[in-house]
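A single protein chain has been removed from this complex, and every other one stays in its place.
Letters A, B, C, D and E name the chains as they come in the text, with residue numbers starting at 1 for each one.
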Amino acid sequence: MPNNLNNIERASTIIEALPYIQKFRGKVVVIKYGGNAMISPELSDAVMEDIIMLYLMGIKVVLVHGGGPEINDMLKKIGKKSVFKNGLRYTDEETMYVVQSVLCGKVNKDLVSTIVRKGAKAMGLCGMDNALLSAKALDRGDGEDYGLVGELVEVNTDVLIDAMENNYIPVVASVAHGIDGNNAYNINADTAAAKIASALKAEKLILLTDTQGVLKDPSDPSSLIKRIYVYQIKRYIDEGVVTGGMIPKLTCCAEAINGGVTRTHILDGRVPHSIIVEMLTDEGAGTMIL
Amino acid sequence: MPNNLNNIERASTIIEALPYIQKFRGKVVVIKYGGNAMISPELSDAVMEDIIMLYLMGIKVVLVHGGGPEINDMLKKIGKKSVFKNGLRYTDEETMYVVQSVLCGKVNKDLVSTIVRKGAKAMGLCGMDNALLSAKALDRGDGEDYGLVGELVEVNTDVLIDAMENNYIPVVASVAHGIDGNNAYNINADTAAAKIASALKAEKLILLTDTQGVLKDPSDPSSLIKRIYVYQIKRYIDEGVVTGGMIPKLTCCAEAINGGVTRTHILDGRVPHSIIVEMLTDEGAGTMIL
Amino acid sequence: MPNNLNNIERASTIIEALPYIQKFRGKVVVIKYGGNAMISPELSDAVMEDIIMLYLMGIKVVLVHGGGPEINDMLKKIGKKSVFKNGLRYTDEETMYVVQSVLCGKVNKDLVSTIVRKGAKAMGLCGMDNALLSAKALDRGDGEDYGLVGELVEVNTDVLIDAMENNYIPVVASVAHGIDGNNAYNINADTAAAKIASALKAEKLILLTDTQGVLKDPSDPSSLIKRIYVYQIKRYIDEGVVTGGMIPKLTCCAEAINGGVTRTHILDGRVPHSIIVEMLTDEGAGTMIL
Amino acid sequence: MPNNLNNIERASTIIEALPYIQKFRGKVVVIKYGGNAMISPELSDAVMEDIIMLYLMGIKVVLVHGGGPEINDMLKKIGKKSVFKNGLRYTDEETMYVVQSVLCGKVNKDLVSTIVRKGAKAMGLCGMDNALLSAKALDRGDGEDYGLVGELVEVNTDVLIDAMENNYIPVVASVAHGIDGNNAYNINADTAAAKIASALKAEKLILLTDTQGVLKDPSDPSSLIKRIYVYQIKRYIDEGVVTGGMIPKLTCCAEAINGGVTRTHILDGRVPHSIIVEMLTDEGAGTMIL
Amino acid sequence: MPNNLNNIERASTIIEALPYIQKFRGKVVVIKYGGNAMISPELSDAVMEDIIMLYLMGIKVVLVHGGGPEINDMLKKIGKKSVFKNGLRYTDEETMYVVQSVLCGKVNKDLVSTIVRKGAKAMGLCGMDNALLSAKALDRGDGEDYGLVGELVEVNTDVLIDAMENNYIPVVASVAHGIDGNNAYNINADTAAAKIASALKAEKLILLTDTQGVLKDPSDPSSLIKRIYVYQIKRYIDEGVVTGGMIPKLTCCAEAINGGVTRTHILDGRVPHSIIVEMLTDEGAGTMIL
Partner (left out) sequence: MPNNLNNIERASTIIEALPYIQKFRGKVVVIKYGGNAMISPELSDAVMEDIIMLYLMGIKVVLVHGGGPEINDMLKKIGKKSVFKNGLRYTDEETMYVVQSVLCGKVNKDLVSTIVRKGAKAMGLCGMDNALLSAKALDRGDGEDYGLVGELVEVNTDVLIDAMENNYIPVVASVAHGIDGNNAYNINADTAAAKIASALKAEKLILLTDTQGVLKDPSDPSSLIKRIYVYQIKRYIDEGVVTGGMIPKLTCCAEAINGGVTRTHILDGRVPHSIIVEMLTDEGAGTMIL
C-alpha cells in the first residue's frame, strides 16, 4: 500500500479516476470470479472491495462464480470418485447434490455475507431462482451421456434486473434449472457469465483467472498480449499461442462480444484490486478481447 | 380427490372460498415448512400448490424452512458424529458447513425450483442475504458453549419486502448472518418463522407439523383443541397436556402473537392441502393459537 | 351445493382451479349479462359472486348489461305502445327517456350496489360517461327511420381502463352518447359488449343467455356444439342449425374474434356459477366460438 | 354579452381573473345544482361552461344534483299520487324506483353528456358507486315511517378522489346506498353536497338557487345580505329574515362550515355564469355564509 | 380597462376564452420577449401576467429574451466602442463579458423575480445551463471573424423539460455554451427562440416586436397582413413588402414552421396583453406565419 503518499497525492489519485467513472456509470459489468482470487482471503477481500467501489460509483455489477476447490473437498469427504468421459467429469446425482449444496449454499452465501459485512446490499442467487439459467443435458453429438452436466438454453435476466433496480449486488452460482426434468444442472461458470453478460448487453465481461492474461511466451511475463480481436482468436489457437484452458475462456469472450457485450477482459485475479486497475486507471490490465 | 363432483358443484365449492379470499387479500402469511410435508413428494407438491394458490389470490406468502433429514444424511455420509450438550446438538464448523450447504443450497433452491416449475415467481434466500436474519452465539446463561447454534438478535425484512413487491414468493432457509464474527449460525426454523412473522406484522403464522395439532389425549384424534389463547399455554404445559416438542412450538406462537401477528396455527402437514383447508374453508384445521 | 364434501375434498377442488387462474390472471374478460340470470335474484347473486371471484384472482372483468324486462314494465306503466318497423322496435324520445332512466339509473346502479355489498369496488357507467360508446342513428340502408336506435361508431375505453387501474369493476349500461345531436341512443347490449371486448383486446367475451349454447337438435340437450369456428357460422346458419336470436349472438362473437378477442362463449345463465365452470374447470360450458 | 368590447378590453377582463385563479387552483369546490339553472337549457349550458372553465384552471369541481321536475313528471305519468307526512313526501318503493331511475339514469347522465360534448372529461356517479353515500331510513324521532327517505350516515369519497385524480369531473346524483337492507334511499341534494364538501374539506360549497341570496326585505333586491356568519343564522331565523326553504339551506351551509369547508355560498342560478362571477371577479355574488 | 363592465359581462368575456384554453392546454408556447414590451414597466407587467395566465390554464410557456438597451447602457458606461463588420457588431471578450453579465444576471433574473412576485414558479436559465444552447463562432463564409458572435449547433431541451415538469416557467437568456473553446457566445434571441420551439415541437412561437406585424403599406396600420404562408415569404421580400429587420424575423418563423412548430406569430408588444388577445380571443392579433 502506498502509505508514503500524502493526502494531496491521495486525492489526486482518486480524482484521476473521474473520466473512467463517468464512462462506466449506469453500465452493467459482469465479473466471473474464481481461481486464486477465490481461495485467498486477502484476494477475496480485495475483489469484494473492488465490486463495492464500482457499485458505489453507480456501476451495476453482477458477480458470477463457480465452486473452486470446495466442491472437490466435499466430494472427497463423502468418498466420491470422479469418472471422466472424453475429458469431462461425469456428474451423477450424488455429485450434483454436492455441487448444488456447496455452490449455491456455501460459496454463494459466504460471498454475499462478505459483501454485506462490507456495507453493501447483496443477494445470493443461482440459475434456479426465477429460472435465471435454464439448461438441458449436455449433448456433444458424440452419443455420450455426461449425466447432469448441462448446456444453457435460456437466460431470463428478470431476477437480476429486479435485484439491481432495488440496489442489490446479485451474486450468481453457476447451477442451472433443468428444463428436461426436475433436475438441476452443473454449468461452467465462464459460460454462465458470458451468457448473462450477453443477455444484459453488458458493457464489460471480466474473467478473473490465475494468469496474467494471454502471453506470447508463457515463460515471459513481458510478452502479454494486451488486445485480441475476435477474428484473431482462431489464428492464435492455430499458432499455439493460445492453448489449454485459455481456449474455452477466449471462446466465451468471443461469444459475449458477438452477443453484444462491448469489451471482455481476462484479468489476473492474483493481483489485488486488478478490477479497479483495469476499470479506473489509464493503463488497464490483462488481455482485452474485443 | 372428489372426482365424482360435477362442474357446478366444483364451481360452488370454489365460490365458497370467496369471503376468506377477501379477508386475507393483501395480507402477509408466514408458513414454516417441515416434517413429513417436506419429505413426501406428494405432500410437498400439495404445499407448493397451496402457496401458489394463496399467492394468486393476492395473499403475500413467505415460506420458511429447515433442513429435514437431508442434513443428517449428509453428516452421516461424511462420517460426522453429533455431540449433544443439555439436549442441544453442538454445532462445530464442519457441521455448520454441511448445514449451510444443504439448507441454503439444496433444500432451499429445490423448493424454489418446484414453485417456478409450477408457474409462480420465487426467490431462494437465507438469513445472510442482506442480513435478513442476524444472530450471535447462543448463550443460555449456563456457561455452556454450543458452537454455531445461534440466537436471533435482529430481523431486517427489507429483502423480503423488495421480493414481495416484485411479486416473488420468498423462500427462506433458517441460517443466520453472524454479528460476532464471520460465522453463519444455525437457527431453529420455527423461531425464524415466528420472528419474521412478527417483524412483518403478519396476519398469520402457520407451522406445518407431523401432528394433528394439540390433542387433549394424544391417543384420541377427536380430542383436538381447536383454539388456545396465549394465557392458557402455561396451564396446558403445567397440566401435561402440552409436552415435548410441542412446547417450543407453542412458545414460538405466543411470541409471534405478542409480536403483533394476528393468528398462529399448528397444522397437520401430513394432510394434503391443509393450508387451503385452514385458510379458505369455514371449518379450519389444526390448533389455532391467539 | 356439495355440502357432503369434507374439507380436504373442498381444498382439492379449489386447487384444481390453479392452472386456469394462472392462465387468465391479468387478462380482460367482458361479460354480457342478461336474460334469466338477471331476473332471478339467486342467479344474479351467483353471477356477481363469479365476477368478484375472478376479480380477486386478478382477472379484469367488465360487466355489460341490457335492461331485461324492467324497461317493458315501465313502458307499460306509462301506457306506451311499441311500434315495430321491419322487426325492430322504433325508439321515440319518450321510450328512450324510459330506456336510459331504467338502464343507467336503476338496473346499472342496483348491480353496482350488489357488488359493493358483496365486498368489491364497483362503478356504474354507461356509454355517455367520457363518451365510452358513441353512436349515430341506425341506418340499415332501407330508408327507414328507427328513431333513437343507434349504431356504434366509436368506443373510447379510457374510462374503463382508468376504472380497472383503480381496481373498480366497471358495470356498463348499453346506452350510447349520440354524435349527431344531443341524443342518447339505445344500443344492443351484445353488440356493445363485443365492441368493448374488441377495443380492449379482451381474452374472453362471455354472453350469458337463456339457452345451453348452440344445439344441433334444439330438443336434445345432449346435442350441444361445444366449439364453433368463425368460418363455420355461415354454414350452420345456412343449414338451419343456428336460427332466430342465436344468429346475431354468433355474429357478435365473430366480430369480437375478428376484432382481436381470443375466445368468445355463449353460456347458459340459468345454471348457477356457469362463468366459474367455464373459466376455472377443465370441462368448460356452453358453446365456444373462436 | 359584451360584444361591444374590443380585444384588448377582453384580454384585460380575462387577466383580472388572475388572482382568483391563483387563489383557488388545486382546491375543491362542490357545487349543488338545481332549480331554474337546471330547467332552462341556456342556464344549464352556462353552468356547465362555468364548471369546465374552473376545471381548466386547475380547480377541482364536484357537481351534485337533485332531480328537478323530471321526477314529478314521471311520477305523474305512471299515475303515482304522493302522500305527505309532516310536510315530507313519503317515498314508497315504486316512487323510489322512479327517483333512482330518473336521477341516476337520466338527469345525471345527461349532465355528463353535456360536459363531455363541451370538451371535458366527466363521470356520472351516485351514492351507490363504491358506497359513496351510505344512508339508513330517516328517523326524526317522531315515530313516523317516511319509507325510503334516507339520512346520511357515511360518506366515502374514494371514488370522487379517484375520479378527480384521473381528471374527470364527477357528477353525483343524490341517491344513497342503504346500509340497513338492499334499499337505495332518496337524499336531499343540498345535504348530500354539504356532506361531500365536508368530507373533502372543500374550499367552497356553492348552492345554486332560484333566489338572489338572502334578502332582508324579500320585495327589495337591493337588500341582499352579502355575508352571514354561522353564529348569526339563528338570530336571522328568529327575526323572520330567513324563512321557509332558505332555513335548511343555511343549515346545510352551517354544517359544511363546521365540517371544515372554508366558504359556502347561496347563489342565484337564474343569472348566467353566476359561479364565475362569484369565483373570478372582485364583487362576488349572492350570500356568503362563513 | 373595461371598468364599465358589470360582473355578468365580465364572466361572459372570460367564458368566451373556453374553446381557446381547451385547444392550447398541455401544449408548449415559446415566446420571444423584447423591444418596448421589455422597456416599459407597464407593458412588461402585462406580458408577465399573460404568461402566468397561460401557465395557470395548463399551457407550457418558455420565455426567451435578449438584452434590450441594458447591454448598450453598460457598454457605454465602461466606455466600450462597438466595431461593426458587414453590418454585424463584432463581439470581443470585453463586450461578451458585459453581454453575458447583463443578459443572464440582470435582465433574466429580474424577469424571474417579477414572475415569482406575481405568484408563479420561475427559473432563470441560459444556454450554458446543462448546455441548453450550444454554439460555435459564426462563420458566414466570408472569411470574416465576428468574435464571439455564435451560431447555434445544438439545442438540448432536457433542462427545459425538467423545469416544466416541475411546474417552473423557464426564462431563457440568449447566451450559448461554446463548443469550440471555453467561450460563451452571443446569440440572436429570435433565432434561439425559433430553435427552442422547433426542438420542443411547440404549438406556437410568438415574437413580440415593436410593430403591428407585417404591413402592406408601412404608413397604413389598416394594411396588416394577417396570415403569411411560408412559401409566400420570398415573394413578399422580393416585392419589397417585407424589408429590414422584418426579414430575419420571418426567416426565423419559416425555420420554426419547417422544424415542426404549428403556428408562429409576429405580435405587437406595444399593445398590452397582445398575447392573450392572440391566444384567447377569436380575432387574433399581428401576423401569423404558417
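Basically, a residue touches a chain if its C-beta (ideal position, glycine included) is under 8 Å from a C-beta of that chain, and two chains touch if they have at least 3 such contacts.
Quick caveat, the model's predicted, so the values are computed rather than measured.
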Omitted chain's touching partners, listed by label: A, E
Touch criterion as defined above, residue of A:Ile14, A:Val83 or A:Ile247 at the omitted chain: A:Ile14
Residue of A:Glu49, A:Asp110, A:Asp129 or A:Asp162 touching the missing chain in the full complex: A:Glu49
Residues in chain E touching the chain absent from view: 74, 77-79, 97, 100-106, 108-110, 112-114, 116-117, 121-126, 128-131, 159, 162, 166, 168, 173, 175, 177, 182, 184
Touch residues of chain A, complete complex, unshown partner: 1-2, 5, 7-19, 21-22, 25, 46, 49-50, 52-53, 56-58, 118-119, 271-274, 276-277, 280-281, 283, 285
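Following the convention adopted for this analysis, only the chains that are shown with their structure count from here on.
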Required steps from chain B to chain D (each step between touching chains, minimum): 2
Shortest walk length in steps over touching chains, chain C through to chain D: 1
From chain A, the most remote chain by mean C-alpha position: D
Chain centre separation in whole Å, for chain B relative to chain A (CA means): 35
Chain A-chain D separation of Cα centroids, rounded to whole Å: 69
Junction residues of chain A - those touching two or more other chains: none
Touch-based graph of the chains, sorted into line, ring, star, complete or other: line
